[in-house]
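Of the protein chains in this complex, one is absent; all others appear in place.
Labels A, B and C are assigned to the chains in the order they are written; within every chain, residues are numbered from 1.
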Amino acid sequence: MEKTASRINDDLLRPVLETSPRFYLAVVLVGLVAALGFVAWGYQIWNGIGVAGISRPVFWGFYITNFVFWIGISHAGTLISAILRLANAGWRRPVTRCAEAITVFALMIGAMFPLIHLGRPWLAFWLFPYPNERGLWPNFRSPLLWDFFAINTYLLGSFLFLLLPMLPDFALVRDRARGWRQRVYGWLALGWEGTPRQWHRLETAMHIMAVLIIPVAVSVHSIVSFDFAMSPVPMWHSTIFAPYFVAGAIFSGLAALILAMALLRKLLHLEEYLRTEHFSNLGKLLLVMSLLWFYFIFAERLTVWYGNDPAEMAVFRATQSGPYAPLFWVMVFCNFLLPVPLLTIPRLRTIASTVVAALGVVVGMWLERFLIIVPALAHKFLPYSWGTYAPTWVEITITVATFAGMVLLYMLFAKLVPVISVWEWKVGRHPLAEQRAEISPAVAKTVAPEGSA
Amino acid sequence: MRWRRLVLRLFLAVATALLTLGLLLGWWDSAAMDTDGTRQASPVFTPERPSLGAAVRDFFGIQPEPERQPIAFTHKVHAENRIDCTSYCHTGAAVGPVAGIPGVKQCLICHRTIATDHPDVEKIATYEERDEDIPWQRVYGYPAPAHVKFQHAPHIRAGVNCSTCHGEVEQMTVAVRAVELNMGFCVDCHRQHKASVECIACHY
Amino acid sequence: MNAIYGVYAEPASAQRAVEGLRAAGLPETSLLVLSAEPWGEYEFGAYRRHSRMPWLAACGGFLGGVVGFALVAGTQQSWPLRTGGMPIVTLWSAGIITYEMTMLGAILATVLTLFVSSRLWPARQPRLTDPALADGFIVVGASEPPDHLRAEIERRLREAGSEGIKTVPGSAC
Partner (left out) sequence: MSRRWGMVVDLDRCTGCEACVVACRAENNVPTVGETEAARGRAIHWIRIERYWEGEFPNARIRFVPVLCQHCEAAPCEPVCPTYASYHTADGLNAQVYNRCIGTRYCANACPYTVRFFNFFHPVWEKPLHLQLNPEVSVREVGVMEKCTFCVQRIKAAELQAKAEARELRDGDVQPACAQACPADALLFGDLNDPDSRVAQLARSPRGSKLLEEVGTQPKITYLARLSWSGDGEDR
């Protein structure tokens, strides 16, 4: 069905220009849950980190699990949208912005966890390299410092990557809205006009950013994996960790993207924009990542089992057949046994089943992060100080609250910004758009047939 | 649609209840710990603050102005009378970690005969009668030293002047805060004099 | 801005309008094309000059990398803590920070170049907007047209298929 520009505007800008009371109710509800997390955090700061379940030797628990999980989720967006942009995949158009927004918000949430888990969070600024009267600098050899740089670079890069293509849409809202919206979006649009020069510059910039952001995304999760791989802890100290984490991150990110898209499709009535083909294409990508994930975990486990190092075997047994085995096999089910048949058999690959698979992957990848961190710490070299871990209500509350926080941020985003890039969607209707890798004089000479729009 | 509204209300109620519970729990926990005394760590050894406000003030280095001293002790007069800092009053400085403030008896060794009619000296005498120490107020008013160990004796042996850290006390009528004693101040001096700048030289 | 323009629903007629304006002798610098979507595959919407953006991004990256390495090496030297016999400035870990700062420098340089070259900044108002733009129409016209060409421009714009011709007086923006 052909759509006119104004019809597209009406569809895609409606959430921005009209708000139902149900939205406010939902914001309050989700916000309350998110606020609970802050209450729990305040309680923890006031009384000491001991109110969380961490102990010796499992010094890291839910918080670092959530940290790795959310940073992983953040790979949904920018990475995938940058790859699709570079590959000039036409179906990317309605997907990129939802994906990039996930990146920014997941990073913001993920980056909170290193602060939440600190014993003295009020001194967290000591991680920043700033000149001070003590003359002291942070230790650049610490993987946590690498995290600081990598996450901040990625956050800033993804934010700009998300922001740039929003400028023309802000200009659109500016031109369509009245009153305060016109002023606010006029400010946000930075005076966008839409001259050929501006379009060309914007597309060049997006191209360069896409090239830059992919290695940054890869480096971010590699560095998160270095947090583990750099310490001589059995089953952490492994060269496979960097690619394994990056693959896992893209895997969980894709799943989160599918979930977010399904929700947007239902709630904002975008059925005509987010179509079966999008879920099908992303489902295929998810399938590839599921197989890749299984390959990595197989390689990791096989080398440990074959190497038969006593310290590593203790961790191996604890996860495979010991106290963590139920979690481990649930993870394998969620990450591999469930999604693979659902996504392989074409008849089963519907939107609903893709969403089910994605839900499984999100759960499974959270468990995977937990199973990497906790069993290894609980079974370090000297069996005399082996231990265990159980979360307390503080950790559980904060974990739940961050999920609510993600939903809240996403809801507000979808309310304030057209969640599908309006101008990119319009470009998708151009007869020659798909051939146009970039604007080159040769292509520009082509004259379109009459009545093409 | 009625069930949906019901669910929403239930959810709202549970969330509010949880929020209140969290707040109450936090309040009860800290209150209980404070009143039964189990949370009372010795303030001499730890930088624990009595209140959140105090913690914030310490964090930003805001110190209250020293309160009025019970006795307007004038270092100037004593210095003019050639009483050396470390040889008679702050004897600890030359031999050990703590310089020390002389007690009432120490003051009265001289002041039983010197300037006995001075109102402040009479005050000292009343302290002695009541068998009390003079409630001096700390001039720098730092929180209990935060894991910093300072030893006076090695500094005196190395020939560091008292005034380097305490200001020109011999010119002061009532001692006032003159030097900002932060880590940068210590480290600068240590660097200049080729003393150890290792963390563990002071922090252990 | 003093401008005279027409709005076109079809890119082909916008193309005709542009060609007509050129034929009328309008200099390229006062040719005005605005659209709510890029029309790069048409001649009127293509901007043919190459941007120096990639080079500036590379320069920004280089600068960021230098800053990153200087930060790591300089700070470690300024307070040389003993590290149990290991080197104070370790190249492997310095490499990571240098890399991240390189990327950050390149990203910031790209965005800055975009903002400067496209004249985008917060308080700025667009020189010209038209409600038709949002509905997919393409604005073609002349900014600061020479007075002797006004009539000719208007004729050409109408000829290309624009319903109405709009003018913006000099004081409007």
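Throughout what follows, a residue touches a chain if its C-beta (ideal position, glycine included) is under 8 Å from a C-beta of that chain, and two chains touch if they have at least 3 such contacts.
Keep in mind that what you see is a predicted model, and the values were worked out from it rather than measured.
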Chains in view touching the one left out: A, B, C
Option touching the unshown chain, where A:L145, A:A189, A:A210 or A:I223 are the choices: A:L145
Residue among C:A23, C:L81 or C:V116 touching the omitted chain: C:L81
Touching the absent chain when the full complex is considered, from A:H75, A:R97 or A:H117: A:H117
Hidden partner chain, touching residue among A:T19, A:N88 or A:S231: A:S231
Contact set of subunit C toward the excluded chain (per top definition): 81-86, 93
Where the unshown chain meets subunit A, residue by residue: 47-50, 53-60, 114, 117-121, 123-124, 126-127, 136, 138-139, 141-145, 148, 227, 230-233, 377, 380-382, 384-385, 387-388
On subunit B, residues whose C-beta touches the chain left out of the figure: 37-42, 45-48, 145-149, 151, 153-154, 157, 196, 198-200, 203-204
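The rule is short, and it goes like this: only the chains that are shown with their structure count from here on.
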Approximate Å spacing (C-alpha centroids) for the pair subunit A, subunit B: 49
Separation of subunit A from subunit C, taking each centre as the mean of its C-alpha atoms, in whole Å: 29
Contacts with two or more other chains, residues of subunit A listed in rising order: 135
Where subunit C touches two or more other chains at once, by residue number: none
Residue numbers on subunit B that touch subunit A, as the complex places them: 8, 11-12, 15-16, 18-19, 22-23, 25-26, 29-30, 59, 182-184, 187
Touching residues (chain side subunit C, partner subunit A) in the complex: 9-12, 15, 32-48, 51, 53-54, 57, 68, 71-72, 75-76, 78-79, 83, 90, 93-94, 96-97, 99-101, 103-104, 106-108, 110-111, 113-115, 117-129, 131, 133-136
Touching residues (chain side subunit A, partner subunit C) in the complex: 4-6, 9, 129, 135-138, 140-141, 145-146, 149-150, 152-153, 156-157, 160, 164, 167-168, 171-172, 174-176, 186-187, 189-205, 208-209, 212-213, 215-216, 219, 223, 423, 426-427, 430, 432-433, 435-436, 439, 441, 443-448, 450-453
